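One protein chain is absent from this view; the other protein chains keep their places.
== subunit A ==
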């Protein structure tokens, strides 16, 4: 696949483990996470609440709590983020990596005007002259599809709709001319038609500027429709990494298959097949596979055998990684292959 070339990835997270002893957690928030985003690539990061999606994004900006115990590396353009001094980090956050959050209103100061929000970072962090900053802000607002930008610059966040505030936040995220965009549930709070508009704007700028984008969402269908490649996280670990199309058509990890079988899909009236139990909290520790308690095809060994992400050896052109003992057993030539155990089909209605 073209995206997985030998060129150094724009974002390279390697074996990242994050523990939060202060929070009283019994397992790491992130546990050996490997993740790559190349230039010009949209990479999805999918999982339920508590799976570590947002923590991964925060690690990219080195915004983890002070008492976090961190092992592993996070590199943006080859530079190690976790070892950066305050000044370099500030430069990274201002100019190289931008983040768009779920709730755009909480990103903006409610008593400052839209224009102030856009220009003050350009003036103070990027050292532009106020007049230049203002001109650039107007350009950015126009670029994200906001009409009458002069008027919007004078308005306050509460005077704009949710979709429009999210556009303003995206304009601000593009102000520093970043290489990497982190979108953390950036469209989850929006109506479906507004969501499509924001996604179209993000895609347009991502493609035009060749940005790498890490697109975090709880919505597997959205990730499959919007991203080039998708990582699925569970209990702080990456359990599967595939091209979006293959993930959707032929999930290899039982959790991914379970997520697909329990996510309602328009035009598919077959009964939903819920995954029993609930997503693990930080109080749940695991000796083996974290999904074992909810997995329909788990075996006794899965409780103690820790699966590590491993290349899928199936087809010639198949790519990707899955962390499942059963997939391991199936792919390995041997006398007693466990056949088809990890494939869960939706139950017919």
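Worth pointing out:
Everything that follows uses one rule, which is that a residue touches a chain if its C-beta (ideal position, glycine included) is under 8 Å from a C-beta of that chain, and two chains touch if they have at least 3 such contacts; residues count from 1.
Keep this in mind: contacts and distances are computed from a predicted model.
When the unshown chain is looked up in UniProt, the name that turns up among "tRNA N6-adenosine threonylcarbamoyltransferase", "Anti-sigma factor NepR domain-containing protein", "DNA-directed DNA polymerase" or "ATP-binding cassette domain-containing protein" is "ATP-binding cassette domain-containing protein".
Screening A:28, A:212 or A:258 against the full complex identifies A:258 as the residue touching the chain left out. The omitted chain makes contact with just one of the residues A:49, A:106 or A:304: A:49. When the full complex is taken into account, the listed residue touching the unshown chain is A:192, out of A:7, A:111 or A:192. Although one chain is not shown, part of subunit A still touches it, namely residues 48-49, 145-147, 161-164, 167, 191-197, 199-200, 203-204, 218-222, 224-226, 245, 248, 258-259, 262-267, 269, 271-276, 278-279, 294.
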